[in-house]
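Take a look at the structure below.
One protein chain is absent from this view; the other protein chains keep their places.
So that you can tell them apart, the chains are marked A and B in the order they are listed, and the count of residues begins at 1 in each.
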Amino acid sequence: MVKILLLYISLFSAPLLGQVTLQKQLELANNLFEDSLFFDAITEYKRLRYFDRAKEFDFISNFNIGLAYKAGAKLDDAARYFVSADLATSIKSEKYLAQTELVKVNILRKTTTTAFKLIDQMETSFPNKIDELKYWRGWVFMFDDNWEAASIQFSRIDTSHSLKLLSDRVQNDKYSVILAKGLSYIVPGAGQIYTGNYLSGVLSLAWNLATGYWTVSAITDNRVFDALMVGNLLFLRFYNGNVDNAEKFAIENNLKVSNEALLYLQKYYRGIKP
Amino acid sequence: MKIILILLVLTGNLCFAQTDWVKWDAEEISYTIKSDVHQKRIFDDKTISSTILSAFKFSYGYLFSDLDGDNCPFHPTCSEFFIQSAKENGLHLGLMMFTDRFARDTNLFKNYSYYPIHKSGRFYDPSKWYGLSGDQIFEDEKKNVLNFQN
Partner (left out) sequence: MKFFFLIFLISIISISAQETNFELDLFSKENRQKFGDHLFCKSDYLRAIEEYRHYLELESNDTSAFKLAFSYAEIGRFNEAEDNFKTLFFSSEFSEEAKYEFFRVQFLKHDFEKLRSTLKLNTYLPTKYYDNIKKLEYYSTLLDENYFTDTTKYFNLFSNREKIEARNFYTDTYFPQKKDPTLAAILSIIPGLGKVYTENYGDAVTAFLYSTLLTYAAIDNYSAGHKTRGIILGSLGAAFYAGNIYGSYTSAQIFNAKISLNIDQNLVRYLDSVNLFAPVYDFLCGK
């Protein structure tokens, strides 16, 4: 009778033993992950997922596969697995984790529209996480190159939030594209000088004055053909080019300012990052 | 939420499988925004023989081309095209290739479907197509087409 009972117990614990195997498999995958062997870690998480018929490790394996892809900068694949992780669980805290990672991946791959939509939906599902969501919304604005809105977002968390101050600085360092263009419309080269490109501004002004003079002198000499050629092919070309350049310099400079801030965030910012 | 998730799953699926066909390592994700502003001047000439051409390119670029706006819809730009064709085929042929290119550049009735799009977003029109090489013209493109894996 005792023997029968022992047999009974050993068989009863069979699923438990399976559980132990899977737990060990999870540890193996986690170790590979910690050793930064992300490709191999994914293989082992996939193996875990495949043999986990009861789907007890479905969330953790999908979630960690997502993290591993993210570590390899494979953001589309990461997003796919965070979605799977979200669908694999009904526990609210786990859902929050998966959806936050999904937002972060969308920030990183600069699909900001999707990121905004996801945050909108998360705000209704997780009303107690409003501050965290504000924080991520601010990040989306920064990656969307909308530093003014980012500043407003971060100031809602804390009026002296370090990211608010950064956003303000970026906003101040930027040139107005419309002003640069407008200046160059009125005085050729002025927009370039406003954006700090002095030599280009002076050269532009010189070309415009010279070609303008040639055009006018051709008109006064009654050389209609020359006037048309010089006016159209040279003067208008340089005049329009001058406006285009003022705009281009402003945009280039603004991009440089944004990228400097983003690079700072990537390399040196110590807070929570996407 | 569901719709977005389903959309994400579907669109994610398209590019999924091939990611792992070659083993990869950890990689840092860049935060910065890529610039699509076209750089007009490229100084890549090192040899003395190309100094004159470089000087032309520099002065043309700095005094003229950089100031008259973004007129060239092509990659490479007209001045780069001239330098390349003169290097590859000599000054005489290079000049003819350049005037032909200049005429095509300023053509107001451009048939845009005629040119393939370069990754810079401009129309791809390299000097090598105009070097009288006949059937070799699209050699690289052909190889690319024949590669069924693409």
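Throughout what follows, a residue touches a chain if its C-beta (ideal position, glycine included) is under 8 Å from a C-beta of that chain, and two chains touch if they have at least 3 such contacts.
Because the structure is predicted, anything quoted here is derived from the model rather than measured.
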Residue ranges of subunit A at the interface with the undisplayed chain: 4, 7-8, 11-12, 14-15, 17-19, 21-22, 25, 43, 46-47, 50-54, 225, 229
Contacts of subunit B with the absent chain, listed as residue ranges: 17, 20-23, 93, 95-104, 106-111, 114, 129-130, 132-135, 137-138, 141-142, 145-146, 148-149
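Criterion: only the chains that are shown with their structure count from here on.
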Subunit A-subunit B separation of Cα centroids, rounded to whole Å: 26
Parts of subunit B lying in touch with subunit A, wherever the complex brings them together: 1, 4-5, 8-9, 12-13, 15-16, 19-20, 23-33, 35, 37, 63, 66-71
Interface residues, subunit A side, partner subunit B - complex: 36, 38-39, 42, 69-77, 79-80, 83-84, 86-87, 102, 108, 110, 114, 117-118, 121, 125, 143, 145, 200, 203-204, 207, 237-238, 240-245, 248, 251-252, 255, 258-259, 262-263, 265-266
